[in-house]
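Please find one structure pasted underneath; my questions will follow.
With one protein chain withheld, the remaining protein chains of the complex are depicted in position.
Entry: subunit A
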Amino acid sequence: MSVLDPVWTSLLYLAAAVCFILALRGLSSPRTARRGNLVGALGALIAVVTVFLSARLENTPWILAAIAVGSAVAAPVARRVKMTQMPQLVALFNGVGGGAAALVALLELGHAENPWVRVAIVFTLLVGAVSFAGSGITFAKLQELMTTRPVVFPGLPVVMAVVLLAAVAAGVAVVTTASLPLAVLLLVLGLAAGVLLVLPVGGADVPIVISLLNAFTGLAVAASGLVLGNVLLVVAGTLVGASGTILTRAMAAAMGRSVAGILFGAFRGGSTAGSTAVSERPVRSSSPEDVAVLLGYAQRVIIVPGYGLAVAQGQHTAAELALALEARGIEVDFAIHPVAGRMPGHMNVLLAEANVPYESLKEMGEINPEFKTADVALVVGANDVVNPAAKTSSGSPIYGMPILEVAEARQVVFLKRSMRPGFAGIENDLLYEPQTSLLFGDAKESLAQVLGAVKAL
């Protein structure tokens, strides 16, 4: 059945592409973001209805059933996932998108008469497969199904080089011969390359990899659009590729590292492996009551939330504590490091979930000059993003990463589970400074105790 003529089809695809652009544009402000996302979903709906009405499709019942299955699996997961697990979910959805693009390219090989189209097929196959496998490993790391430390073995660079060379050879062969078995081989090589690419990346750098793989999937989708001659896929894929690229670079800058350094650092042995030595120097540990007194009689408190807060699901308690302090006339702000949490902007989402007004969430550049005027900096479950080693010790794996300058505050209180070093595995000298006190325990429980003590003041 073909209800729509090609002109209408093109116009409807154009409308869908405009919807996608508006969706991304809406994200420039929290006020318009949600509507923007709905516009994007509308665009997707228009596009899917259009393809059913315009192309001469067989197997329609099967396709509808497959769509139903995909929705039935994804929607409940998306609705139920905890906000702390958001990065894994994004990685997972990204991976299946890349996988779908690779499969589409594989099946189009039989129809590709033109060698340039086969070039696009090879590109889609390879990049889609890298994205699928890489996202899978990223998911496993974030879900802690496997170690979050870099996985390196001797000869890894050699294996990677062999896989890439083989992939290039297979790619050239597919372009010239259009052989399906070789295309399948290329797919397998792409999967292997994806695994090898992400394995050596240290846990702290995983967010950047998610963003990079997101860009990869975008490019694979754009290339599949070239394969199918479908303008909408080209535009949508390119938009995502561009946005992923920008975001990846912005994040790498926020961590003071280059993208190449993150991806290939481990090959050269310079990733975030860090040292695991825990020193025996004394620290000043504190009680919830002491912390409450410090906070309750301060004039300005800056809370620095980190991933530990999110893991402990303590964001609601942190928000309550901020309210309780504000009720005492204390000025409270949240200082958000760009890579706090496990993906960029993750902490903003978690605190938004806890109803912290976004005006209280201060970005690094805005809050750093204000630490000087703060009586107390309360660091909850963060470590690497406040580690002065990033500024002072040039040998440190995090050297050069911009940090929140909590050391400038009159008093620094760390709520920590233990003396275990942070995600990057580096010790934090700030813990041993005289103005620092530590309250050990689960972030949420500690916060609840401090909150109780503040209310009792």
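Keep in mind that, in the parts below, contacts are C-beta pairs under 8 Å (C-beta built on N, C-alpha and C of every residue); 3 or more make two chains touch, one makes a residue touch a chain; residues count from 1.
Assume contacts and distances are computed from a predicted model.
Suppose you had to identify the omitted chain by its UniProt name; would it be "NADH-quinone oxidoreductase subunit K", "proton-translocating NAD(P)(+) transhydrogenase", "ABC transporter" or "Glycolate oxidase FAD binding subunit"?
Choosing among "NADH-quinone oxidoreductase subunit K", "proton-translocating NAD(P)(+) transhydrogenase", "ABC transporter" or "Glycolate oxidase FAD binding subunit", the correct UniProt name is "proton-translocating NAD(P)(+) transhydrogenase".
Of A:L11, A:L145 or A:A327, which residue touches the hidden chain?
With A:L11, A:L145 or A:A327 as choices, the missing chain is touched by A:A327.
Can you work out which residue in A:G136, A:P150, A:G171 or A:G225 touches the chain that's missing from view?
Once the missing chain is taken into account, the touching residue is A:G225.
Kindly state which of the options A:I262, A:V291, A:L361 or A:A448 is in contact with the chain not pictured.
Reading the full complex, the residue touching the unseen chain is A:L361.
Just one of A:L4, A:V151 or A:L247 touches the chain that is missing; which is it?
Among A:L4, A:V151 or A:L247, only A:L247 touches the chain that is not shown.
Return the single residue from A:A66, A:M146, A:A161 or A:L457 that touches the missing chain.
A:A66
Provide the residue numbers of subunit A that touch the chain removed from this figure.
That gives, for subunit A, the contact residues 16, 20-21, 23-25, 27-30, 33-34, 36-38, 40-41, 44, 47-48, 51-52, 55-60, 62-63, 65-67, 69-71, 73-75, 77-79, 81, 83, 86, 89-90, 93-94, 96-97, 99-101, 103-104, 106-108, 111, 116, 210-211, 214, 217-218, 221-222, 224-244, 246-247, 250-251, 323, 326-327, 336, 338, 341, 343-346, 348-349, 352-353, 355-361, 363.
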